[in-house]
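Since the structure comes first, as structure tokens, the remarks are kept for the end.
Removed from the display is one protein chain of the complex; every other protein chain stays in position.
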Amino acid sequence: MEKSASTHSATGRDNLTEAVVRQLVECGVSDTSGLRPVTPMPAPHDIGRIVSLCRHIVFPQFFGAAALEGNSLLYHTGMAVEELHHLLLAQIAVVMPDADVPAIAADFINYLPELRRVLLTDAEATYLGDPAAVSVDEVIFCYPGIRATLNHRIAHRLLKLGVPLVPRMIGELAHRDTGIDIHPGASIGESFVIDHGTGVVVGATAIIGSNVKLYQGVTLGARSFDRDADNNPVKGVPRHPIVGDNVVIYSNTTVLGRITIGSGAVIGGNLWITEDVAPGEKLVQARPDNILRFKI
Amino acid sequence: MEKSASTHSATGRDNLTEAVVRQLVECGVSDTSGLRPVTPMPAPHDIGRIVSLCRHIVFPQFFGAAALEGNSLLYHTGMAVEELHHLLLAQIAVVMPDADVPAIAADFINYLPELRRVLLTDAEATYLGDPAAVSVDEVIFCYPGIRATLNHRIAHRLLKLGVPLVPRMIGELAHRDTGIDIHPGASIGESFVIDHGTGVVVGATAIIGSNVKLYQGVTLGARSFDRDADNNPVKGVPRHPIVGDNVVIYSNTTVLGRITIGSGAVIGGNLWITEDVAPGEKLVQARPDNILRFKI
Amino acid sequence: MEKSASTHSATGRDNLTEAVVRQLVECGVSDTSGLRPVTPMPAPHDIGRIVSLCRHIVFPQFFGAAALEGNSLLYHTGMAVEELHHLLLAQIAVVMPDADVPAIAADFINYLPELRRVLLTDAEATYLGDPAAVSVDEVIFCYPGIRATLNHRIAHRLLKLGVPLVPRMIGELAHRDTGIDIHPGASIGESFVIDHGTGVVVGATAIIGSNVKLYQGVTLGARSFDRDADNNPVKGVPRHPIVGDNVVIYSNTTVLGRITIGSGAVIGGNLWITEDVAPGEKLVQARPDNILRFKI
Amino acid sequence: MEKSASTHSATGRDNLTEAVVRQLVECGVSDTSGLRPVTPMPAPHDIGRIVSLCRHIVFPQFFGAAALEGNSLLYHTGMAVEELHHLLLAQIAVVMPDADVPAIAADFINYLPELRRVLLTDAEATYLGDPAAVSVDEVIFCYPGIRATLNHRIAHRLLKLGVPLVPRMIGELAHRDTGIDIHPGASIGESFVIDHGTGVVVGATAIIGSNVKLYQGVTLGARSFDRDADNNPVKGVPRHPIVGDNVVIYSNTTVLGRITIGSGAVIGGNLWITEDVAPGEKLVQARPDNILRFKI
Amino acid sequence: MEKSASTHSATGRDNLTEAVVRQLVECGVSDTSGLRPVTPMPAPHDIGRIVSLCRHIVFPQFFGAAALEGNSLLYHTGMAVEELHHLLLAQIAVVMPDADVPAIAADFINYLPELRRVLLTDAEATYLGDPAAVSVDEVIFCYPGIRATLNHRIAHRLLKLGVPLVPRMIGELAHRDTGIDIHPGASIGESFVIDHGTGVVVGATAIIGSNVKLYQGVTLGARSFDRDADNNPVKGVPRHPIVGDNVVIYSNTTVLGRITIGSGAVIGGNLWITEDVAPGEKLVQARPDNILRFKI
Partner (left out) sequence: MEKSASTHSATGRDNLTEAVVRQLVECGVSDTSGLRPVTPMPAPHDIGRIVSLCRHIVFPQFFGAAALEGNSLLYHTGMAVEELHHLLLAQIAVVMPDADVPAIAADFINYLPELRRVLLTDAEATYLGDPAAVSVDEVIFCYPGIRATLNHRIAHRLLKLGVPLVPRMIGELAHRDTGIDIHPGASIGESFVIDHGTGVVVGATAIIGSNVKLYQGVTLGARSFDRDADNNPVKGVPRHPIVGDNVVIYSNTTVLGRITIGSGAVIGGNLWITEDVAPGEKLVQARPDNILRFKI
């Protein structure tokens, strides 16, 4: 093949680059839709560190075996809470320049003991619900469901404190690592269990009771939504399911819309649920066809 | 338990290692099936950098707030395009030693403004389709669907330019981060939306129109395929769905084979679709049984 | 907004932190459920390195092109086996302080040639089953299914040798990267194929024959389980499916309980299977409703 | 040897640590001399980056060969100046919270072209003065004297702008890397050459003319100084030598006090000079004894 | 130039490498002088961390401004002492497998408050002796003399506790960073000042009083030594100077042998001192020749 002369020389290369760069920059100046200056973004590394510090504080096992006795636990916890406080002050200030940042950070710091209490109910419930789990410690160390729930409970608290963007980033960190996508807005009760978890989606206005168990691939989503005069989606309308206490939903089932799943209901896998389910009701998919309609 | 004497001494350990190493190396020399010298592989780190540079160039928000005005945007864009060009020249040369590498790299560089234009339609459509989205910027920063679509559009362009292996690696980078697995061969129109995305699979010969929305767990796959005389799969046969404009497919639905989903169709979740769907048709799963056939 | 005076001064900040830290530490001393000293944990970084070394040894392509001839392959393989041996001795000693660690590590090292043999059957089967695959090398480099299967075969061997915790960590490494969650206890035959893979779950007591292919989102799970007098789940009861040879299961299907899927069965996607499937049987979902019961 | 029981148990270890920590902390609270809160310190990493950016801007060779033509040089220089400006604003603000930081940073940025001009005279003079030098580029890349002079000229400018601490840190960076210790206060003319350089010391009030050459181990120091009523050294008194133009001082010579070395003087090595040297004077050490007074 | 055929092909390259490797390995097996298995070496990274922790504990300024009040100082100091203790136990065990490691580590930990007290006298003396020093804090942060003295005092204590190799490594860390080479065996009094420091050497049996000041390039060395029957140097013989209190030695002076420098002596620079100096004596170099014997 004959080589293209125009791009071979250093000069040709420079011209090529220059033309494209000019195009990109001019577009950047004239087209304001996607290129307008954004408000400063939180630092992803620091957001990850905030989550990591919370995990260490809540589950001191992560500090290492040496850290769980006497002064050692004091020093480690003290250092971690202090660094967490410092990072929260800085990152909240980035996204809320006009807010009472110290008050917000203080509220979150004060929440830590409660955060631990609730997460221990999640870990305990996960252990009790899985014959393959060897110990609560194994659950805390290895189970992606616990990781996603930890991130969610942090993100949810920050969202309730009015902090923008940061909760979403914390949720996406868990999503990337676990395949579990819980919107920070979702309200979730104690003793929450997500088993395996890949593909789980929980929407922004979902409300989940206590002692609920979701398997992999379960969606608690929205069906449709209204748009305003500018064709923008109307925000804040309740549009995701309300799930009662003691509900189990098996893998890959889709539950859509502001419907209610009554307490104690058990929903089998691979279902499409768009209407209320009564308390204690048990649903499974219709039997499959075994007449082969085509070669698979 | 009595310790095994033979593996305790340093000599024993050395003998053990030596025997296994010899076995592995001899096998490597005689068995050519999986161990034959491969053509040089692209450097994964550089492939990741290529994607990262494209993201910065296309969405200058990623350069940081300081970068979006005047000369600053010029310097950042210029540096990024230059580094991208340099990396493309090097990596394409690795996998296409006999090709007109400068022409291929130049074609890709020239594609950048168009790449930005199309991705902005994707981001805009994602924003308009999600009441939980706060701004287009949030979509660009946080939504895994945008990340996967960005990787795909880069990979698809390189594939059309004849570049081997690199497109697949770019697709797998997105797959690993987002759980969204789009084959670089798939052809996808503007204003494409993937919501949540975990578990989405789009096959190599799929053709997708404009303004299509796929939810998590949707598969656009193949049903079966022919084999040649050597029992190898026959390559290049169209075997994945054609999806029209303005189609919505809800979570976990599987669409298989070279069928056509007509424009404006809405397909509910958890379905198994192996036959054409008419334009504007709306499908949902049959109602579940509520007679419990067994304890779940 | 008026700023909260109590948290503004350095003293206020210090008092806040101190109070929360005290609460967290005291709770740590009194509440023994989640905070009790744990046995030392394996080092996650070293577990990742163990997997990485196995991958390099089994697939010498990963050493780079220079490493596949003569002495070079010898040096690379020798170094890698030696480092692997060293890391295994150290990490097994952490979790099994009273075991015959050298014998266990030696058993695993001796397993390496067989590990390579079996994984090559997996790679070959994956290549033969995917018209989009360009070569066995591409499969080995890029396909998440191979990565998850490699991790599983390592983890399964270690589990059979009685090693605790480490197998689970190896499985979760693959889960995080690929969305494929195979419990180390599962027994899996040769020529195993997982296509795309996101959302696949295989339970601890599952038994899978040879030449089986699972698509994304397939679950081989448990239905329910008994609890002992203390309300703990009874461990070790077979509760996951037995899958025969030459079975294909399409995307998102859920197979639950100690049922048997007969050899040669083909199970379509999005099904809920809780009863035995006969050898050679072919199942697909019932046709969807096309009467729209509500706006989606 | 019998082990000391008291430090063996975990409890013993904890007690030990606790007692020492208490002592250290209490001391920290009561003794204010060395432990009092300091003003915030500049970030060492950022100070290093400031120097590195100056080096790249002044000697574009450091950008790499690709960077020296047309737009490429523009992009690289633009990015580097911008990052430098940003870092200066931040670091000066740390040490001068009440100053007109933008004006100070702007002054330094405006100094960059002059900084380059002067450093090129240093590099040229070094090249002309060393038969072992292959090119000016080799001098710029490899010679520690150039590195130390670059750091000095940056530090001296910042000191003259009133910036505290930062100049000293920049000087010490060069000291650590090169063994050349020039106080930022020293005033140094053009075409300055330090050959080899290890052990060179130039004091805070030294004044050096143009075209001066110092060899390794040369000290331009102070002899003694006065103390104030509180026994603190009196600051700011001229106490280091004034060196004229075209002076050469050979290795390890010590020149002390506010004396004058006249232009064109040549001072041999290993001398102790505490009195004025006339212009053009040439001094060497007295001949050694060759009567061995003792065994060496 | 004609290329050498024998080294061009991959085979030629492999043969070359193999031959040299064989030579190197065989030599390694037969020649035991330099290649014999060594006792395990301390980990350089951990030795560096030990020094760094001591610096943070002794000078809490290094923890950052936030760390100097109340609980914050407690947490930081506690964590640092704990990590230091842990590292000491591990590294001492490497080099003293048969010693009472806990007792040795405990002794060093107990020494920390005294270490701080002495180093503050050094910092204070340095500040008082340098008109260019702005504050004691600047001295602690920036002065290489303080860094070298800190390392020395740590190393000296460990040497007195019988720890091998580690003290030497700690001394060499300072040597590399500062050009100051103090043997851990040297005994040094309070209020010790090294100004600039590059090239200072203090030998293993040197004894230095209080309030001594050494300038750059000063050597306190040995003159000669005896050998034993095997021609090895006789170890442990006092062979370096004894320096009294309040002595000043100017730059580049060499003081050799077991001589005594009396208290209050002042020794000018560039001298060769091999005989006792009386208390209070003041010595300077003989005047230089100003008759040029040759062109310099």
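The letters A, B, C, D and E name the chains in turn, as written, and every chain counts its residues from 1.
What we mean here is this: a contact is a pair of C-beta atoms (placed from the backbone, for glycine too) under 8 Å apart; a residue touches a chain by one contact, two chains touch by 3 or more.
This is a predicted model, so every value here is computed, not measured.
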Counting the whole assembly, list the visible chains that the omitted chain makes contact with. B, C, D, E
Which of B:Thr17, B:Thr77 or B:Ser191 sits in contact with the chain that's absent? B:Thr17
From the listed residues D:Ala93, D:Leu120 or D:Ile207, report the one that touches the chain absent from this view. D:Leu120
Just one of D:Ala43, D:Leu73, D:Ile207 or D:Ala278 touches the chain that is missing; which is it? D:Leu73
Identify the residues of chain D touching the omitted chain, counting contacts across the whole complex. 57, 59-61, 64-65, 68-69, 73-74, 77-78, 81-82, 85, 98-100, 102-103, 105-106, 109-110, 112-113, 116, 120, 123-124, 128-134, 136-138, 140-142, 144, 177-179, 196, 198-199, 215-217, 223-224, 250-252, 256-257, 268-271, 274, 284-290, 292-293, 296
Residues of chain C in contact with the chain not shown: 66, 71-72, 74-76, 78-79, 82, 86
Just checking the interface: what residues of chain B touch the absent partner chain? 10, 14, 17-18, 21, 69-72
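In this text, only the chains that are shown with their structure count from here on.
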Hopping along touching chains only, can you work out the least number of steps from chain C to chain D? 2
Using only Cα atoms to place each chain's centre, name the chain farthest from chain E. B
Contact-richer chain pair (by C-beta pairs counted) among B-C and B-D: B-C
Whole-Å distance, C-alpha centre of chain B to that of chain D, is 52
Quick one: chain D and chain E, Cα centre-to-centre, how many Å? 22
Tell me, which residues of chain E touch at least two other chains? 69, 71-72, 74, 78, 82
What graph shape do the protein chains here make by touch: line, ring, star, complete or other? other
